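Here it is: the structure, laid out below.
Missing here: one protein chain of the complex. Every other protein chain is in place.
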Amino acid sequence: MLYLVRMDVNLPHDMPAAQADDIKAREKAYAQQLQHEGKWQQLYRVVGEYANYSIFDVASHDELHTLLSGLPLFPYMKIHVTPLAKHPSSIR
Amino acid sequence: MLYLVRMDVNLPHDMPAAQADDIKAREKAYAQQLQHEGKWQQLYRVVGEYANYSIFDVASHDELHTLLSGLPLFPYMKIHVTPLAKHPSSIR
Amino acid sequence: MLYLVRMDVNLPHDMPAAQADDIKAREKAYAQQLQHEGKWQQLYRVVGEYANYSIFDVASHDELHTLLSGLPLFPYMKIHVTPLAKHPSSIR
Amino acid sequence: MLYLVRMDVNLPHDMPAAQADDIKAREKAYAQQLQHEGKWQQLYRVVGEYANYSIFDVASHDELHTLLSGLPLFPYMKIHVTPLAKHPSSIR
Amino acid sequence: MLYLVRMDVNLPHDMPAAQADDIKAREKAYAQQLQHEGKWQQLYRVVGEYANYSIFDVASHDELHTLLSGLPLFPYMKIHVTPLAKHPSSIR
Amino acid sequence: MLYLVRMDVNLPHDMPAAQADDIKAREKAYAQQLQHEGKWQQLYRVVGEYANYSIFDVASHDELHTLLSGLPLFPYMKIHVTPLAKHPSSIR
Amino acid sequence: MLYLVRMDVNLPHDMPAAQADDIKAREKAYAQQLQHEGKWQQLYRVVGEYANYSIFDVASHDELHTLLSGLPLFPYMKIHVTPLAKHPSSIR
Amino acid sequence: MLYLVRMDVNLPHDMPAAQADDIKAREKAYAQQLQHEGKWQQLYRVVGEYANYSIFDVASHDELHTLLSGLPLFPYMKIHVTPLAKHPSSIR
Amino acid sequence: MLYLVRMDVNLPHDMPAAQADDIKAREKAYAQQLQHEGKWQQLYRVVGEYANYSIFDVASHDELHTLLSGLPLFPYMKIHVTPLAKHPSSIR
Partner (left out) sequence: MLYLVRMDVNLPHDMPAAQADDIKAREKAYAQQLQHEGKWQQLYRVVGEYANYSIFDVASHDELHTLLSGLPLFPYMKIHVTPLAKHPSSIR
């Protein structure tokens, strides 16, 4: 099942650079692993913002929440999830 | 270049059914043609709403506006466009 | 899978009473059938509003959209869907 | 009487982990006790968010406020309460 | 139990004056009857708007919804209900 | 003249408990004095929130602002004031 | 006492021009009479909008509501009222 | 002086096509005349919407309001005006 | 030219009282000087809020921005500016 997910990142300005770099590195590895597994299907940057729009393909709400709440940046993000259904005019 | 587009349809309740059916049929043909051309890459229904999220891949803002304003449902839709950039963690 | 759904009804004031009564009667029958099937698990009136909060339990996004877009009142409703996951403190 | 309650948690980033763990442990015990008493009837995680939707069944507004303001996480939550009435199409 | 209720009236401009007058007259009689019964405790005009803030004192959510949905102006109003609890600093 | 006032309290999480207790104690005394004087006519807790709805009866805008800005919690509150007029259907 | 009032006018597009002209002429006469009486102290057009910001100086909430609800355009306006107090840095 | 202006057009669906075409033709001529006069400096389409962002350069608020309220589409537009000042980092 | 300006002040709670007092004293002197010069024509307190509505009469957008950005409280305020034009029904 597909979900559109928007994530807005908001790191505290007083977080030490080393800590921020570590979180971002782990976030990147985690995001790429989920992409390789086919669960995080698409990942785009919102132009001009520290934010992304993503499309996830997972088996259940519970699986999606487990994936999202496991993101290293999760405590610093505002996330909104929209469930997507098949569109009758889609050719896919 | 990629754009995320959300379209919300709002047909007047007093539109004759034949007219609505005609518009919807032309909309579907138009949407499928653009998908076959690779410009309307993805098309999803927002669950529970007469709305869609789509991803377009076109050469310019002008091309996207020409495509969207040519939609048979255009006069009856609220459309919002978000430009998307490559995300540094995307594997694609 | 569970979804919280809010529906706000807005019937046109110039709809003939007989037509409105017919739609409402079909809506009620449809809603009760889905409740008996266990898909529309809960249905509550929002106090003071022509609106409801409901909980659906269905197998997929596509099934939910099919159910909701089949509501006789669908053309006259604003619907918002929130996917629900298991809460770690829930005893159920 | 039934109430739909949405709670959004926002813990300060500089709260020591031990303190956060203690608050969460007490919150969980408290939530489960109220569920066993039948007052906190349902508790769901909003997918992708540190938030929940809940349904409470209590005797009065005062009782609900006492329960909610007693939550260990209360000082760190934004809470919104919606009173629910019986829906004429509900089969329950 | 107490509820704060805000009602915003929006009569269609093409409603015949006689019909509007009739609805308003019935609304007034209904409102005054509920005030005499002690259920509609307070009723104030929002300055400059065709709207009111009211305080109701009723036994249950169901009773309040029955009262509000019985208002002759109900089909033409946007209503929002806020449940009120006893305040620890109140002297009443 | 009557005013509906909503106050939302937001104490900083790092305020020492003794300081918070002192402010709350002074707030309570101040609120009760104004109630005894008949100026703060009603005071209700918004269920589930650290907020209140109140009705003030004072002689002028200036008097109301003086009373509100003198609240010990004033620096920590978001306040919104709505002027209320007599409603033609009110029996009082 | 002073009030800041914003009025947004929204005339139905199908109102006959003669009716609209008549309403506007009566509105203008009414507005100018209240200005001559010193009650409608200031009247400004919001640039680019069919709207105004005004300052009224009246004796009570009730008087203001009577004046505003008597405006010929009242049924076609959205009005918002903000009570104004003396500012400690004002030299007037 | 410069102003950023956003205009959103909303033509009634029941306006006869000939009338709409006439209004649009007059709007275009008017817009081009103001551009030739240097007052309507820039005019851009918002991608996907029947809306524009424009920059006007006029001598006063009154002149801008006269120009905007004279637009043939003015009765069918929602307009928002933002005054612009020189930016200290601008090289112009 | 006239502008309606709303300013909302939000001083950090950890600012030392002496610093806050100094800023407020300089703000008051600055505000009164601009009033004596006729540029800050009116200054009102929004009842119940640490905010004001003001009317400025200056020669240009640049002059207004220079005045506002020079306010000692400027770094701690949210400011919104609305340009005002002459109203055809104004008698002034």
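Should a chain be cited, it is by its letter among A, B, C, D, E, F, G, H and I, assigned in written order, with residues numbered from 1 in that chain.
Just so it is clear, a residue touches a chain if its C-beta (ideal position, glycine included) is under 8 Å from a C-beta of that chain, and two chains touch if they have at least 3 such contacts.
Remember, predicted model here, so these are calculated numbers, not experimental data.
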Q) Given the contact definition stated above, which residue among I:2, I:31, I:64 or I:84 touches the chain not shown here? A) I:64
(Q) Could you pull out which residues of chain I are in touch with the chain that's been left out? (A) 3, 5, 12, 15, 61, 64-65, 68-69, 75-76, 79-81
Q: Using the touch rule from the top, list residues of chain B that touch the missing partner.
A: 1-3, 60-62, 64-65, 81, 83-86
Q: Considering the whole complex rather than only what is displayed, give the residues of chain A touching the chain that is not shown.
A: 11, 13, 45, 47-50
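In the analysis below, only the chains that are shown with their structure count from here on.
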**Q.** Pair in H-I, C-D or A-D that repeats E-G, with over half of contact pairs matching by residue number
**A.** A-D
**Q.** CA centroid of chain B to CA centroid of chain D, Å
**A.** 39
**Q.** Interchain centroid distance [CA atoms averaged], chain G/chain I, Å
**A.** 24
Q. Using CA atom averages as chain centres, what separation in Å is found between chain D and chain E?
A. 29
Q: Mark out which residues of chain F touch at least two other chains, giving numbers and ranges.
A: 2-3, 45, 47, 61, 64-65, 81, 83-86
Q) Can you name every chain pair that touches? A) A-B, A-C, A-D, B-C, B-H, C-D, C-E, D-E, D-F, E-F, E-G, F-G, F-I, G-H, G-I, H-I
